[in-house]
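Below: the structure, in structure tokens.
Apart from one protein chain that is not included, each protein chain of the complex appears where it belongs.
A, B and C label the chains in the order they appear, each numbered from 1.
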Amino acid sequence: MIELRSDNAAGVAPEILAAVQAANTGSALAYGGDDLTAQLHDVVRSVFDHPTARAFPVTSGTAANSLGLSALTPPWGAVLCHPTAHIMTSEGGATSLFGGGAVMQGVAGEDALVDPDALRATLGAVRWGDPHESQPSVLSLTLPSDLGTAYRPEQVAELAGIARERGLRVHVDGARLANAVAAHGCAPADMTWRAGVDVLSLGATKNGALSAEAIVVFDEEIADQLVYRTKRSGHVTSKMRFQSAQLTAYLTDGLWLRMAQSSNRRMAELVAALEAVDGIELVERVDVNMAWVDLPAAAIDALERVGEVVFYRMGATRIRLVTSWETTAEDVSEAGRRFAQAVAEAS
Amino acid sequence: MIELRSDNAAGVAPEILAAVQAANTGSALAYGGDDLTAQLHDVVRSVFDHPTARAFPVTSGTAANSLGLSALTPPWGAVLCHPTAHIMTSEGGATSLFGGGAVMQGVAGEDALVDPDALRATLGAVRWGDPHESQPSVLSLTLPSDLGTAYRPEQVAELAGIARERGLRVHVDGARLANAVAAHGCAPADMTWRAGVDVLSLGATKNGALSAEAIVVFDEEIADQLVYRTKRSGHVTSKMRFQSAQLTAYLTDGLWLRMAQSSNRRMAELVAALEAVDGIELVERVDVNMAWVDLPAAAIDALERVGEVVFYRMGATRIRLVTSWETTAEDVSEAGRRFAQAVAEAS
Amino acid sequence: MIELRSDNAAGVAPEILAAVQAANTGSALAYGGDDLTAQLHDVVRSVFDHPTARAFPVTSGTAANSLGLSALTPPWGAVLCHPTAHIMTSEGGATSLFGGGAVMQGVAGEDALVDPDALRATLGAVRWGDPHESQPSVLSLTLPSDLGTAYRPEQVAELAGIARERGLRVHVDGARLANAVAAHGCAPADMTWRAGVDVLSLGATKNGALSAEAIVVFDEEIADQLVYRTKRSGHVTSKMRFQSAQLTAYLTDGLWLRMAQSSNRRMAELVAALEAVDGIELVERVDVNMAWVDLPAAAIDALERVGEVVFYRMGATRIRLVTSWETTAEDVSEAGRRFAQAVAEAS
Partner (left out) sequence: MIELRSDNAAGVAPEILAAVQAANTGSALAYGGDDLTAQLHDVVRSVFDHPTARAFPVTSGTAANSLGLSALTPPWGAVLCHPTAHIMTSEGGATSLFGGGAVMQGVAGEDALVDPDALRATLGAVRWGDPHESQPSVLSLTLPSDLGTAYRPEQVAELAGIARERGLRVHVDGARLANAVAAHGCAPADMTWRAGVDVLSLGATKNGALSAEAIVVFDEEIADQLVYRTKRSGHVTSKMRFQSAQLTAYLTDGLWLRMAQSSNRRMAELVAALEAVDGIELVERVDVNMAWVDLPAAAIDALERVGEVVFYRMGATRIRLVTSWETTAEDVSEAGRRFAQAVAEAS
């Protein structure tokens, strides 16, 4: 079976599993009081080239996003994001739960990316200071987006600049940040705090970790809040060293970027194969390890019946394909062949 | 260094780490759609001898408690518990957060256990139906308590009976349930649903797991709610199979009880050694793997200076000792020797 | 000065003020335990022709809406409404606050009314039972809408039917319900519970009351919840008899409809005058006592400078006009004259 449903379905990278095992040496203080968690802060500061960044290991992307956002918005705030943002479509209202009733509002844009003019128009129409209206308080950028596109650092900086001018804070949902950094070949700092980002959800689980994400905070007052917000939401694991070990291994020696480069490359190969097929159309340009693809319903039906290539169907004639660090060149070449054949037989 | 601070500080049992590694075989559906999570439900039903129990793996005891309670209480409810209960003293108000502003109220009792007469008196004094008063909605029992004592099954049943008569639901915080079950040698069912318990927080992390607790639910309507409550609070891990694998290994072939028996036995040995020392007094009887002990301040000071035996100091002359599945007979014999010597030198 | 900003700016009807004074006769039990509140339930049952309806007096429309909705949706739910709905644009996120993090989602439609096909499409695209997605739980209809249009009873019934088929509950924000009932000349029951509505926010303040709105509940289980939800949000006034007296006077002998007819008629007269002016365009059809109007910016500027006719400006060339029970025929004739003159001078 060739797995193209989600990078969440992939396994754990050997380097990360080894780090978990290596962390299992006798006792260590619970709740983040251990040496491995202390080390993680240093690693994050080094990778993001930031002197005071702090990392809060959590075990899901939803936790990272909603807790980070809850520290950035007052309860009467509105979190602005693209209508396709994961926080709006796929987290069951977590941001409103942890945000004390804060709301989310969509700001449109091509390619699943917030459009600067749309953002300006939204902010320009706000009745600032009028408590009848939820007050925009945070801009949250999904990077890469849930459609496989990724802002470039200068785009993040432009949007963050527009937002900050009106007093908003800036958040990045980086569940697949490694794929975006790898795609653009930029410094992690340039895509985050140097572009005006206050809080980052740094994904690792989709890209080879076992159960580890991190809220990376570039603002100390926000970090102080998260000490409490993570604990009282049940997101401070007692044996935190085992999450910290994963994250440290992930960020060390460029492992995170190597794995992301691999999944990006596999997707590029797959896309090349699909584009060569008459009857297959990309829905969006593909920046990272995800593609949304239109093809004949009969072809999808047939592929689903066989079940050798698995993917998510998003509509009668639309599917989503995601590669992971585990996807091999053989996988994508075989998948490409099967897609071509299914489309041929369907016409 | 002899670790007696917390069983949270212990490492991961080899059987459980092996199960994590064994789960790392190719791809599997995320968010609990995998075979290992399906298997976990069966294991839980077998261990608890209940036909429809469901298990929700989470990664902290605070998550298990507060989410379980949030499904049992309306926002205008009051969760009754002993004043020493972990949910009241040590979870940063998580129950009120997830409970939509539900409150916690203490019901006193000797030995850190809720007293049946105090419970009756509390319930008898409620202005039922008067919205000025938070309406008692759940009885939460900490089993074992945070002072090392443990209700027997018939005590759970008595308290649950009193509560249910007034329409309350019953919750057990079983962060160390294995130690209580091992201590009393009872069937898990007798201490939980057969005694009237609706929802159980089943701890595993303190007793050898890596990062796995479970909300075990004996009521299907409550379980249906938890599908949503766990997700939107960020407590559905994407690679859930790695939590499920831990829990299945933990509950299989009695591993959980063997480990708990070991930590209980080590504590019993340590207690026997301490009781023989003039100048050391137990604060509470010791049912499981935890003891609260009074001894001269100077003796505690000296032990802290040396740092070879580590524990939590709870006051000038009071410490807390906890053994774990990793604690050895040598550990406790050496610890006993050092305590005796410190007390002798302090007088 | 001719007041066309809002019916909220109007004063209190003499009949209602007299009822407040009449209620001031010695002592009466607080928190709704008084005779006038008991009487209000009967009046509501009679006016709405429903045997068990219950009324909860509150002092703002936001309270009525958000508390009513909080009793209809689980915290993981989504409240569907038109994007122009007051609950979405003008209540500061109250629904998400009292809903425990429930979200609001817009469903489009012409004339500020939810379109049945759009509603069907929205419900058809939901991943039901998937906790990643907020689950549509309530359809909230603003009746009349914030643009001055009003569903007819059969439209309410159609939309409610579509919603109920998928298990949603139905809510009406009737801050100006009297104006809609008066406009359509229908029975209050036909526009509410007979059409499938569970909970109604019945406005009175905009239409002549002092400080009284009511949550009218056609479902006893929901009403039982509201006993607690109103109290713990601070919406049970101690001297409730003075709110109940207002509502009873309002609903007695058709006072509410007579006042609404008057404000509707004044608006119809004003609209007729405006439509006769070249250069003035209605933005929406006018069903009740509100009109949105486009006219030259210079004309608006001039009217604002003079300040004899006051209204809300919604854009460079757009204003909102609202009449109230206090608006006189002279007011609207004079206003019409001034609008015509301003437009003439601006061209």
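In this section, contacts are C-beta pairs under 8 Å (C-beta built on N, C-alpha and C of every residue); 3 or more make two chains touch, one makes a residue touch a chain.
Not measured: the values here are computed from a predicted model.
Visitor: Would you list the chains present here that the left-out chain is in contact with?
Guide: When the full complex is considered, the omitted chain touches A, B, C.
Visitor: If the hidden chain were put back, which of C:133, C:198, C:269 or C:326 would touch it?
Guide: C:326
Visitor: Please pick, from C:29, C:272, C:314 or C:344, the residue that touches the omitted chain in the full complex.
Guide: C:29
Visitor: For the chain not shown, which residue from C:89, C:192 or C:205 touches it across the whole complex?
Guide: C:205
Visitor: If I consider the whole complex, including the chain that's not displayed, which of C:85, C:202 or C:236 touches that chain?
Guide: Of the listed residues, the one touching the omitted chain is C:236.
Visitor: Hey, which of C:59, C:155 or C:317 is the one touching the hidden chain?
Guide: Touching the chain that is not displayed is residue C:59.
Visitor: When the complex is taken as a whole, what residues of chain A touch the one chain not shown?
Guide: Chain A touches the chain not shown through residues 31, 74-76, 100-101, 129, 131-132, 135, 225, 227-232, 236.
Visitor: Name every residue on chain B in touch with the hidden partner chain.
Guide: 75-76, 78, 89-94, 96-104, 131-134
Visitor: List the residues of chain C that touch the chain left out of this view.
Guide: Against the missing chain, chain C presents residues 1, 3, 5-6, 8-12, 17, 20-21, 24-31, 58-64, 66-67, 91-94, 97-98, 205-206, 210-211, 228, 231-239, 242-243, 324, 326.
The definition used in the following text is that only the chains that are shown with their structure count from here on.
Visitor: Which contact partners do chain A and chain B have in common?
Guide: Touches both chain A and chain B: C.
Visitor: Which chain has the mean of its C-alpha atoms lying nearest to the mean of all protein C-alpha atoms shown?
Guide: Chain closest to the assembly's C-alpha mean: A.
Visitor: Measuring centre to centre with CA averages, how many angstrom lie between chain B and chain C?
Guide: 51
Visitor: Roughly how many whole angstrom separate the Cα centroids of chain A and chain C?
Guide: Once rounded, the distance between the two centres reads 41 Å.
Visitor: Do you know which chain B residues sit against two or more other chains?
Guide: 31, 228, 231-232, 236
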